[in-house]
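Taking it in order: structure first as C-alpha coordinates, then the write-up.
Just one protein chain is left out here, and the rest sit where they should.
Right, subunit A next:
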Amino acid sequence: MKRKSTKKKQQSLFPSTLEEVEKDLNEKALNSSPDFTMKVVETESNQRVGFYFLYSIIKPQVVYEQIISPIQKAKKTLDIKAIDNMIVLPNSKQESNIDEIAKKLLQGAVCIYIENDQSCLMHSVPLQEHRSIDRAETESLIFGPQMAFTGSIETNLNMVRNMIDTPHLKIERFILGNKIPNEIQMIYMNDIANEENVNELRKRLTSLQSEDIMNASVLSQKIEDNPYSFFPQYIVTELPDRFTYSIKEGKIGILVDNSSAGIVAPITFSSFFESTDDIYGRWVIGSFTRLMRMFAMIMSITLTPLYVAALTFHYEVIPEALLLSLGESRNRVPFPPLMETLILETMMEFIREAGARLPTKVGQTMGIVGGIVIGQAVVQAGFTSNILIILVALSALASFTTPDYVMGTSLRILRFPIILLAGTFGFVGIFFMVAFIIIHLLRLRSLHRPYTAPIYPFRFSDFDQSQVRIPFALNKRRATSLLPKKTKRKKSNADQHPLFNTKGKDIDE
(Lines give C-alpha, C1' and ligand atoms only; values in the text may rest on other atoms or scores of the structure.)
Protein backbone atom coordinates (compact mmCIF):
# COMPACT_ATOMS: atom_id res chain seq x y z
CA MET A 1 0.00 0.00 0.00
CA LYS A 2 2.77 2.31 1.00
CA ARG A 3 4.75 1.48 -2.08
CA LYS A 4 1.91 2.37 -4.36
CA SER A 5 1.65 5.83 -2.89
CA THR A 6 5.35 6.55 -3.44
CA LYS A 7 5.02 5.45 -7.01
CA LYS A 8 2.24 7.89 -7.58
CA LYS A 9 4.33 10.62 -6.07
CA GLN A 10 7.20 9.85 -8.36
CA GLN A 11 5.04 9.78 -11.43
CA SER A 12 3.93 13.26 -10.67
CA LEU A 13 7.48 14.44 -11.42
CA PHE A 14 6.74 14.67 -15.09
CA PRO A 15 6.41 17.10 -16.71
CA SER A 16 9.29 19.09 -15.28
CA THR A 17 12.44 20.93 -16.26
CA LEU A 18 15.64 19.19 -17.32
CA GLU A 19 17.47 20.28 -14.19
CA GLU A 20 14.76 18.90 -11.98
CA VAL A 21 15.01 15.56 -13.72
CA GLU A 22 18.78 15.57 -13.32
CA LYS A 23 18.48 16.32 -9.64
CA ASP A 24 15.91 13.64 -9.17
CA LEU A 25 17.78 11.00 -11.08
CA ASN A 26 21.23 11.61 -9.70
CA GLU A 27 20.58 12.48 -6.11
CA LYS A 28 17.58 10.33 -5.32
CA ALA A 29 17.72 7.32 -7.61
CA LEU A 30 21.44 6.95 -8.23
CA ASN A 31 22.93 8.15 -4.93
CA SER A 32 25.02 10.89 -6.57
CA SER A 33 27.22 9.00 -8.98
CA PRO A 34 30.27 10.95 -10.13
CA ASP A 35 29.99 9.46 -13.62
CA PHE A 36 26.41 10.63 -14.07
CA THR A 37 26.28 13.00 -17.00
CA MET A 38 23.62 15.34 -18.35
CA LYS A 39 23.97 16.81 -21.78
CA VAL A 40 21.53 19.51 -22.84
CA VAL A 41 20.92 20.20 -26.50
CA GLU A 42 18.87 23.04 -27.89
CA THR A 43 17.31 22.11 -31.23
CA GLU A 44 16.70 24.53 -34.06
CA SER A 45 13.05 24.68 -33.08
CA ASN A 46 14.18 25.91 -29.66
CA GLN A 47 13.28 22.81 -27.79
CA ARG A 48 15.52 21.77 -24.94
CA VAL A 49 16.37 18.09 -24.97
CA GLY A 50 18.31 16.44 -22.18
CA PHE A 51 20.46 13.30 -22.43
CA TYR A 52 21.24 11.46 -19.22
CA PHE A 53 23.70 8.59 -18.94
CA LEU A 54 26.52 7.09 -16.88
CA TYR A 55 29.52 7.74 -19.08
CA SER A 56 31.50 4.74 -17.76
CA ILE A 57 29.11 2.16 -19.19
CA ILE A 58 27.96 3.58 -22.50
CA LYS A 59 29.60 3.63 -25.87
CA PRO A 60 30.34 7.37 -26.20
CA GLN A 61 30.87 7.33 -29.94
CA VAL A 62 27.55 5.66 -30.62
CA VAL A 63 25.77 8.05 -28.29
CA TYR A 64 27.18 11.15 -29.98
CA GLU A 65 26.89 9.97 -33.58
CA GLN A 66 23.64 8.05 -33.51
CA ILE A 67 21.63 9.77 -30.82
CA ILE A 68 22.72 13.30 -30.00
CA SER A 69 23.75 14.66 -33.39
CA PRO A 70 20.56 13.71 -35.35
CA ILE A 71 18.47 15.40 -32.69
CA GLN A 72 20.67 18.43 -32.70
CA LYS A 73 20.17 18.78 -36.43
CA ALA A 74 16.40 18.32 -36.32
CA LYS A 75 14.45 21.20 -37.83
CA LYS A 76 10.87 20.54 -36.91
CA THR A 77 9.29 20.36 -33.51
CA LEU A 78 10.09 17.08 -31.87
CA ASP A 79 8.04 14.75 -29.78
CA ILE A 80 9.03 11.43 -28.30
CA LYS A 81 7.77 9.44 -31.23
CA ALA A 82 9.66 11.55 -33.73
CA ILE A 83 12.87 11.06 -31.79
CA ASP A 84 12.34 7.35 -31.69
CA ASN A 85 11.94 7.31 -35.46
CA MET A 86 15.05 9.38 -35.92
CA ILE A 87 17.33 7.05 -34.01
CA VAL A 88 18.09 3.87 -35.94
CA LEU A 89 19.33 1.86 -32.96
CA PRO A 90 17.22 -1.06 -31.71
CA ASN A 91 16.07 -1.51 -28.11
CA SER A 92 14.21 1.64 -27.36
CA LYS A 93 11.59 2.03 -24.65
CA GLN A 94 9.43 4.75 -23.22
CA GLU A 95 9.68 5.11 -19.49
CA SER A 96 8.15 7.42 -16.97
CA ASN A 97 9.03 5.75 -13.64
CA ILE A 98 12.15 7.33 -12.19
CA ASP A 99 13.34 4.09 -10.50
CA GLU A 100 13.01 2.15 -13.71
CA ILE A 101 14.92 4.83 -15.55
CA ALA A 102 17.73 4.65 -13.02
CA LYS A 103 17.82 0.86 -13.35
CA LYS A 104 18.14 1.11 -17.11
CA LEU A 105 20.82 3.75 -16.83
CA LEU A 106 22.85 1.36 -14.67
CA GLN A 107 22.65 -1.22 -17.43
CA GLY A 108 24.13 1.13 -19.96
CA ALA A 109 21.16 3.03 -21.36
CA VAL A 110 20.80 6.65 -22.43
CA CYS A 111 17.75 8.56 -21.29
CA ILE A 112 16.39 11.18 -23.69
CA TYR A 113 13.96 13.71 -22.29
CA ILE A 114 12.25 16.60 -24.00
CA GLU A 115 11.59 19.32 -21.50
CA ASN A 116 8.11 19.30 -20.05
CA ASP A 117 7.22 16.02 -21.72
CA GLN A 118 5.24 13.24 -20.02
CA SER A 119 7.82 10.48 -20.34
CA CYS A 120 11.32 9.85 -21.59
CA LEU A 121 12.89 7.55 -24.15
CA MET A 122 15.47 4.97 -23.17
CA HIS A 123 18.09 3.66 -25.59
CA SER A 124 20.39 0.84 -24.60
CA VAL A 125 23.99 1.34 -25.71
CA PRO A 126 25.94 -0.58 -23.05
CA LEU A 127 29.69 -0.77 -23.09
CA GLN A 128 30.95 -4.13 -21.86
CA GLU A 129 34.68 -4.55 -21.51
CA HIS A 130 35.71 -8.21 -21.63
CA ARG A 131 38.82 -10.10 -22.40
CA SER A 132 38.98 -11.54 -25.84
CA ILE A 133 38.63 -15.25 -26.58
CA ASP A 134 41.67 -16.80 -25.05
CA ARG A 135 43.20 -20.16 -24.27
CA ALA A 136 41.68 -22.04 -21.37
CA GLU A 137 43.62 -21.64 -18.17
CA THR A 138 42.33 -24.38 -15.89
CA GLU A 139 41.42 -27.05 -18.41
CA SER A 140 43.85 -27.61 -21.20
CA LEU A 141 43.44 -29.71 -24.30
CA ILE A 142 45.91 -31.27 -26.67
CA PHE A 143 43.80 -31.79 -29.79
CA GLY A 144 40.75 -29.64 -29.11
CA PRO A 145 40.00 -26.02 -30.08
CA GLN A 146 42.29 -23.77 -28.09
CA MET A 147 39.69 -21.35 -26.77
CA ALA A 148 37.76 -20.67 -23.62
CA PHE A 149 34.57 -18.87 -22.68
CA THR A 150 34.93 -15.15 -22.04
CA GLY A 151 33.16 -12.95 -19.53
CA SER A 152 30.55 -11.79 -22.00
CA ILE A 153 27.41 -13.84 -22.36
CA GLU A 154 26.96 -12.57 -25.93
CA THR A 155 30.36 -13.82 -26.97
CA ASN A 156 29.79 -17.12 -25.21
CA LEU A 157 26.41 -17.60 -26.80
CA ASN A 158 27.95 -16.71 -30.11
CA MET A 159 30.49 -19.52 -29.69
CA VAL A 160 27.80 -21.99 -28.70
CA ARG A 161 25.53 -20.96 -31.56
CA ASN A 162 28.38 -21.30 -34.02
CA MET A 163 29.17 -24.78 -32.78
CA ILE A 164 25.54 -25.97 -32.75
CA ASP A 165 23.85 -24.16 -35.63
CA THR A 166 20.47 -25.84 -35.65
CA PRO A 167 17.03 -24.43 -34.79
CA HIS A 168 16.67 -27.26 -32.25
CA LEU A 169 19.05 -25.41 -29.97
CA LYS A 170 16.71 -23.86 -27.48
CA ILE A 171 17.76 -20.95 -25.31
CA GLU A 172 15.80 -19.76 -22.30
CA ARG A 173 16.65 -16.48 -20.64
CA PHE A 174 16.35 -15.70 -16.94
CA ILE A 175 17.25 -12.66 -14.90
CA LEU A 176 18.35 -13.76 -11.44
CA GLY A 177 19.49 -11.86 -8.41
CA ASN A 178 17.21 -9.70 -6.31
CA LYS A 179 19.74 -7.04 -5.58
CA ILE A 180 22.16 -7.22 -8.46
CA PRO A 181 20.38 -8.82 -11.40
CA ASN A 182 22.33 -10.96 -13.79
CA GLU A 183 21.42 -12.65 -17.02
CA ILE A 184 21.38 -16.42 -17.18
CA GLN A 185 20.73 -18.59 -20.20
CA MET A 186 19.65 -22.20 -20.16
CA ILE A 187 20.65 -23.94 -23.37
CA TYR A 188 19.57 -27.37 -24.56
CA MET A 189 18.57 -29.36 -27.60
CA ASN A 190 14.80 -29.44 -27.46
CA ASP A 191 14.61 -32.61 -29.55
CA ILE A 192 17.05 -34.58 -27.41
CA ALA A 193 17.24 -33.28 -23.86
CA ASN A 194 15.01 -35.01 -21.38
CA GLU A 195 11.98 -32.87 -20.56
CA GLU A 196 11.96 -33.69 -16.87
CA ASN A 197 15.56 -32.55 -16.57
CA VAL A 198 14.73 -29.30 -18.34
CA ASN A 199 11.67 -28.68 -16.16
CA GLU A 200 13.58 -29.47 -13.01
CA LEU A 201 16.43 -27.15 -13.87
CA ARG A 202 14.01 -24.40 -14.93
CA LYS A 203 12.18 -24.79 -11.64
CA ARG A 204 15.40 -24.55 -9.68
CA LEU A 205 16.53 -21.46 -11.56
CA THR A 206 13.23 -19.61 -11.29
CA SER A 207 12.71 -20.45 -7.64
CA LEU A 208 16.24 -19.42 -6.70
CA GLN A 209 16.11 -16.50 -4.28
CA SER A 210 19.47 -14.88 -4.11
CA GLU A 211 20.91 -11.41 -3.73
CA ASP A 212 23.24 -11.87 -6.61
CA ILE A 213 24.81 -14.49 -8.86
CA MET A 214 28.53 -13.93 -8.90
CA ASN A 215 29.38 -16.40 -11.62
CA ALA A 216 28.76 -19.91 -12.91
CA SER A 217 30.61 -21.67 -10.06
CA VAL A 218 28.51 -19.86 -7.48
CA LEU A 219 25.28 -20.52 -9.34
CA SER A 220 26.12 -24.21 -9.69
CA GLN A 221 26.57 -24.49 -5.93
CA LYS A 222 23.28 -22.72 -5.32
CA ILE A 223 21.22 -25.13 -7.40
CA GLU A 224 22.94 -28.35 -6.34
CA ASP A 225 21.02 -31.36 -5.04
CA ASN A 226 23.20 -31.77 -1.99
CA PRO A 227 25.01 -28.57 -1.04
CA TYR A 228 26.78 -30.30 1.87
CA SER A 229 28.50 -32.85 -0.31
CA PHE A 230 32.21 -33.13 -0.91
CA PHE A 231 31.69 -33.65 -4.60
CA PRO A 232 30.60 -31.14 -7.23
CA GLN A 233 27.29 -32.16 -8.78
CA TYR A 234 27.57 -30.09 -11.94
CA ILE A 235 30.50 -29.66 -14.22
CA VAL A 236 31.63 -26.07 -14.49
CA THR A 237 33.73 -25.85 -17.59
CA GLU A 238 35.40 -23.03 -19.43
CA LEU A 239 35.73 -25.04 -22.60
CA PRO A 240 33.03 -24.22 -25.19
CA ASP A 241 33.62 -27.53 -26.97
CA ARG A 242 33.05 -29.56 -23.84
CA PHE A 243 29.95 -27.47 -23.14
CA THR A 244 28.49 -27.96 -26.61
CA TYR A 245 29.44 -31.64 -26.72
CA SER A 246 27.45 -32.22 -23.54
CA ILE A 247 24.48 -30.32 -24.97
CA LYS A 248 24.62 -32.39 -28.14
CA GLU A 249 24.51 -35.54 -26.03
CA GLY A 250 21.31 -34.38 -24.35
CA LYS A 251 22.56 -32.53 -21.31
CA ILE A 252 21.61 -28.98 -20.40
CA GLY A 253 24.03 -26.08 -20.36
CA ILE A 254 23.79 -22.86 -18.40
CA LEU A 255 25.62 -19.66 -19.30
CA VAL A 256 25.96 -16.85 -16.81
CA ASP A 257 26.70 -13.28 -17.76
CA ASN A 258 30.03 -11.93 -16.54
CA SER A 259 31.30 -15.44 -16.01
CA SER A 260 33.83 -17.18 -18.18
CA ALA A 261 32.44 -20.65 -17.54
CA GLY A 262 29.35 -22.66 -18.31
CA ILE A 263 27.51 -25.21 -16.19
CA VAL A 264 26.65 -28.67 -17.50
CA ALA A 265 23.86 -30.71 -15.92
CA PRO A 266 23.00 -33.47 -15.16
CA ILE A 267 26.32 -35.27 -14.91
CA THR A 268 27.68 -38.47 -13.45
CA PHE A 269 30.73 -39.20 -11.36
CA SER A 270 32.58 -40.70 -14.29
CA SER A 271 32.06 -37.65 -16.50
CA PHE A 272 34.53 -35.76 -14.33
CA PHE A 273 37.17 -38.12 -15.64
CA GLU A 274 36.28 -37.58 -19.27
CA SER A 275 37.87 -34.99 -21.44
CA THR A 276 36.92 -33.95 -24.96
CA ASP A 277 40.46 -34.92 -25.87
CA ASP A 278 39.36 -38.55 -25.51
CA ILE A 279 36.87 -37.96 -28.30
CA TYR A 280 39.24 -36.11 -30.59
CA GLY A 281 41.99 -38.67 -30.18
CA ARG A 282 41.76 -42.22 -31.44
CA TRP A 283 39.50 -44.60 -29.55
CA VAL A 284 42.39 -46.61 -28.13
CA ILE A 285 43.98 -43.50 -26.69
CA GLY A 286 40.63 -42.26 -25.41
CA SER A 287 39.71 -45.54 -23.74
CA PHE A 288 43.15 -45.99 -22.28
CA THR A 289 43.34 -42.51 -20.81
CA ARG A 290 39.85 -42.74 -19.35
CA LEU A 291 40.61 -46.02 -17.61
CA MET A 292 43.95 -44.65 -16.53
CA ARG A 293 42.35 -41.57 -14.98
CA MET A 294 39.94 -43.77 -13.01
CA PHE A 295 42.85 -45.87 -11.82
CA ALA A 296 44.83 -42.74 -10.96
CA MET A 297 41.89 -41.41 -8.96
CA ILE A 298 41.66 -44.60 -6.89
CA MET A 299 45.41 -44.63 -6.44
CA SER A 300 45.60 -41.00 -5.44
CA ILE A 301 43.22 -41.43 -2.55
CA THR A 302 44.44 -44.81 -1.29
CA LEU A 303 48.20 -44.91 -1.84
CA THR A 304 49.42 -42.91 1.15
CA PRO A 305 46.71 -44.28 3.50
CA LEU A 306 47.83 -47.80 2.58
CA TYR A 307 51.40 -46.83 3.42
CA VAL A 308 50.34 -45.46 6.79
CA ALA A 309 48.20 -48.48 7.64
CA ALA A 310 50.76 -51.04 6.53
CA LEU A 311 53.59 -49.41 8.42
CA THR A 312 51.62 -48.73 11.57
CA PHE A 313 49.64 -51.93 11.93
CA HIS A 314 50.04 -54.47 9.20
CA TYR A 315 53.74 -55.21 8.85
CA GLU A 316 52.82 -58.75 7.84
CA VAL A 317 51.38 -57.74 4.47
CA ILE A 318 54.55 -56.02 3.31
CA PRO A 319 56.29 -58.19 0.73
CA GLU A 320 59.61 -59.61 1.79
CA ALA A 321 61.43 -57.79 -1.03
CA LEU A 322 60.12 -54.40 0.12
CA LEU A 323 60.42 -54.86 3.85
CA LEU A 324 64.10 -54.13 4.19
CA SER A 325 64.19 -50.97 2.09
CA LEU A 326 61.06 -49.69 3.83
CA GLY A 327 62.50 -50.45 7.24
CA GLU A 328 65.84 -48.88 6.42
CA SER A 329 64.33 -45.63 5.17
CA ARG A 330 61.91 -45.50 8.11
CA ASN A 331 64.66 -46.16 10.61
CA ARG A 332 65.88 -42.57 10.77
CA VAL A 333 62.46 -40.94 10.85
CA PRO A 334 61.55 -39.60 14.29
CA PHE A 335 57.77 -39.48 13.71
CA PRO A 336 55.19 -42.23 13.56
CA PRO A 337 54.02 -42.97 9.99
CA LEU A 338 50.78 -41.03 10.47
CA MET A 339 52.56 -37.82 11.45
CA GLU A 340 55.17 -38.30 8.79
CA THR A 341 52.57 -38.67 6.08
CA LEU A 342 50.45 -35.78 7.29
CA ILE A 343 53.49 -33.51 7.35
CA LEU A 344 54.49 -34.44 3.84
CA GLU A 345 50.95 -34.27 2.45
CA THR A 346 50.46 -30.85 4.00
CA MET A 347 53.74 -29.74 2.53
CA MET A 348 52.57 -30.95 -0.87
CA GLU A 349 49.39 -28.90 -0.49
CA PHE A 350 51.47 -25.86 0.49
CA ILE A 351 53.50 -26.18 -2.67
CA ARG A 352 50.40 -26.64 -4.81
CA GLU A 353 48.54 -23.71 -3.27
CA ALA A 354 51.59 -21.47 -3.39
CA GLY A 355 52.02 -22.35 -7.03
CA ALA A 356 48.39 -21.52 -7.74
CA ARG A 357 48.37 -18.16 -5.94
CA LEU A 358 51.71 -16.82 -7.07
CA PRO A 359 52.19 -15.04 -10.39
CA THR A 360 53.20 -17.49 -13.12
CA LYS A 361 56.80 -16.34 -13.27
CA VAL A 362 57.39 -16.80 -9.56
CA GLY A 363 55.33 -19.99 -9.62
CA GLN A 364 57.96 -21.79 -11.61
CA THR A 365 60.60 -20.95 -9.04
CA MET A 366 58.20 -22.32 -6.43
CA GLY A 367 58.16 -25.65 -8.23
CA ILE A 368 61.91 -25.90 -8.08
CA VAL A 369 62.09 -24.80 -4.45
CA GLY A 370 59.28 -27.16 -3.44
CA GLY A 371 60.26 -30.09 -5.55
CA ILE A 372 63.99 -30.25 -5.31
CA VAL A 373 65.08 -28.27 -2.29
CA ILE A 374 62.39 -29.35 0.15
CA GLY A 375 62.04 -32.87 -1.22
CA GLN A 376 65.74 -33.54 -1.08
CA ALA A 377 66.37 -31.81 2.19
CA VAL A 378 63.46 -33.44 3.98
CA VAL A 379 64.83 -36.90 3.32
CA GLN A 380 68.40 -35.92 4.13
CA ALA A 381 67.32 -34.40 7.40
CA GLY A 382 65.59 -37.65 8.26
CA PHE A 383 62.19 -36.02 8.38
CA THR A 384 60.46 -38.54 6.17
CA SER A 385 61.40 -41.71 4.38
CA ASN A 386 62.22 -41.45 0.71
CA ILE A 387 59.66 -44.10 -0.17
CA LEU A 388 56.94 -41.86 1.24
CA ILE A 389 58.23 -38.96 -0.87
CA ILE A 390 57.74 -41.14 -3.93
CA LEU A 391 54.25 -42.15 -2.83
CA VAL A 392 53.15 -38.61 -2.01
CA ALA A 393 54.50 -37.26 -5.27
CA LEU A 394 52.86 -40.10 -7.15
CA SER A 395 49.48 -39.61 -5.57
CA ALA A 396 49.64 -35.84 -6.08
CA LEU A 397 50.50 -36.43 -9.70
CA ALA A 398 47.68 -38.94 -10.02
CA SER A 399 45.18 -36.45 -8.63
CA PHE A 400 46.20 -33.91 -11.27
CA THR A 401 45.17 -36.28 -14.05
CA THR A 402 41.52 -35.53 -13.26
CA PRO A 403 40.42 -33.13 -16.03
CA ASP A 404 38.14 -31.23 -13.67
CA TYR A 405 40.09 -29.12 -11.20
CA VAL A 406 37.28 -28.94 -8.64
CA MET A 407 36.90 -32.70 -8.56
CA GLY A 408 40.66 -33.19 -8.41
CA THR A 409 40.94 -30.92 -5.41
CA SER A 410 37.98 -32.55 -3.66
CA LEU A 411 39.61 -35.93 -4.04
CA ARG A 412 42.93 -34.65 -2.82
CA ILE A 413 41.38 -33.24 0.32
CA LEU A 414 39.44 -36.46 0.81
CA ARG A 415 42.78 -38.17 1.31
CA PHE A 416 43.33 -36.51 4.68
CA PRO A 417 40.45 -38.14 6.58
CA ILE A 418 41.42 -41.48 5.04
CA ILE A 419 45.00 -41.03 6.21
CA LEU A 420 43.79 -40.16 9.70
CA LEU A 421 41.60 -43.24 9.88
CA ALA A 422 44.36 -45.39 8.42
CA GLY A 423 46.69 -44.15 11.15
CA THR A 424 44.23 -44.95 13.94
CA PHE A 425 42.44 -48.07 12.70
CA GLY A 426 44.66 -49.46 9.96
CA PHE A 427 43.07 -51.15 6.99
CA VAL A 428 39.76 -51.24 8.81
CA GLY A 429 39.83 -47.46 8.88
CA ILE A 430 40.57 -47.23 5.18
CA PHE A 431 37.76 -49.61 4.32
CA PHE A 432 35.39 -47.77 6.63
CA MET A 433 36.14 -44.45 4.96
CA VAL A 434 36.08 -45.84 1.43
CA ALA A 435 32.77 -47.55 2.15
CA PHE A 436 31.49 -44.28 3.56
CA ILE A 437 32.50 -42.44 0.39
CA ILE A 438 30.93 -45.08 -1.82
CA ILE A 439 27.67 -44.97 0.10
CA HIS A 440 27.69 -41.20 -0.16
CA LEU A 441 28.32 -41.37 -3.91
CA LEU A 442 25.48 -43.83 -4.31
CA ARG A 443 23.11 -41.49 -2.54
CA LEU A 444 24.25 -38.44 -4.43
CA ARG A 445 22.20 -37.15 -7.35
CA SER A 446 22.73 -34.58 -10.00
CA LEU A 447 19.48 -32.94 -11.04
CA HIS A 448 17.68 -35.97 -9.52
CA ARG A 449 19.64 -38.32 -11.75
CA PRO A 450 21.88 -40.97 -10.17
CA TYR A 451 25.43 -39.77 -9.73
CA THR A 452 27.10 -43.14 -10.12
CA ALA A 453 25.44 -44.15 -13.38
CA PRO A 454 26.20 -46.26 -15.37
CA ILE A 455 27.84 -48.36 -12.63
CA TYR A 456 24.85 -48.05 -10.35
CA PRO A 457 22.13 -48.21 -11.67
CA PHE A 458 23.92 -50.64 -13.92
CA ARG A 459 23.66 -49.76 -17.61
CA PHE A 460 26.12 -51.92 -19.42
CA SER A 461 25.39 -50.31 -22.76
CA ASP A 462 26.51 -46.94 -21.42
CA PHE A 463 29.98 -48.10 -20.47
CA ASP A 464 31.14 -47.67 -24.04
CA GLN A 465 30.66 -43.92 -23.78
CA SER A 466 31.71 -43.24 -20.23
CA GLN A 467 34.35 -45.58 -18.91
CA VAL A 468 35.79 -46.26 -22.33
CA ARG A 469 35.31 -44.70 -25.73
CA ILE A 470 34.40 -47.03 -28.57
CA PRO A 471 35.12 -46.30 -32.24
CA PHE A 472 32.56 -44.07 -33.91
CA ALA A 473 31.54 -46.82 -36.33
CA LEU A 474 30.03 -48.67 -33.38
CA ASN A 475 28.68 -45.66 -31.56
CA LYS A 476 25.08 -45.56 -32.73
CA ARG A 477 23.25 -44.64 -29.57
CA ARG A 478 23.33 -41.93 -26.97
CA ALA A 479 23.93 -42.86 -23.36
CA THR A 480 20.61 -44.12 -22.03
CA SER A 481 21.19 -43.13 -18.43
CA LEU A 482 20.58 -39.52 -19.46
CA LEU A 483 17.12 -40.57 -20.68
CA PRO A 484 17.34 -38.56 -23.91
CA LYS A 485 14.25 -38.20 -26.08
CA LYS A 486 16.02 -39.90 -28.91
CA THR A 487 18.44 -42.64 -28.09
CA LYS A 488 19.36 -43.46 -31.65
CA ARG A 489 21.69 -41.06 -33.30
CA LYS A 490 20.31 -39.45 -36.43
CA LYS A 491 21.05 -41.30 -39.58
CA SER A 492 24.72 -41.74 -39.99
CA ASN A 493 26.49 -43.85 -42.51
CA ALA A 494 28.87 -45.16 -39.91
CA ASP A 495 27.69 -48.69 -40.66
CA GLN A 496 28.41 -48.16 -44.34
CA HIS A 497 31.99 -47.56 -43.44
CA PRO A 498 34.30 -48.75 -46.25
CA LEU A 499 35.56 -51.40 -43.87
CA PHE A 500 32.18 -53.13 -43.86
CA ASN A 501 31.60 -52.78 -47.61
CA THR A 502 34.88 -53.91 -48.98
CA LYS A 503 35.34 -56.67 -46.42
CA GLY A 504 38.88 -55.56 -45.81
CA LYS A 505 39.91 -55.67 -49.47
CA ASP A 506 42.38 -53.22 -50.86
CA ILE A 507 40.99 -50.47 -53.07
CA ASP A 508 42.58 -51.88 -56.22
CA GLU A 509 41.82 -55.51 -55.52
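General remarks:
Quick note on the criterion: contacts are C-beta pairs under 8 Å (C-beta built on N, C-alpha and C of every residue); 3 or more make two chains touch, one makes a residue touch a chain; residues count from 1.
Quick note on the criterion: contacts and distances are computed from a predicted model.
Of "Glutamine transport ATP-binding protein GlnQ", "YtkA-like domain-containing protein", "Ger(X)C family spore germination protein" or "ATP synthase subunit a", only "Ger(X)C family spore germination protein" is the UniProt protein name of the chain excluded from the display. From the options A:Asp165, A:Glu211 or A:Glu316, the residue with contact to the chain not on display is A:Glu316. Note that of A:Ser32, A:Asn85, A:Ser207 or A:Asn331, the residue touching the chain absent from this view is A:Asn331. Residue A:Gly426 is the one among A:Gly355, A:Gly426 or A:Pro471 that touches the chain not shown. Annotation for subunit A: contacts to the undisplayed chain at residues 228, 311-316, 318, 320, 323-324, 326-328, 330-331, 333, 336-337, 424-426, 428.
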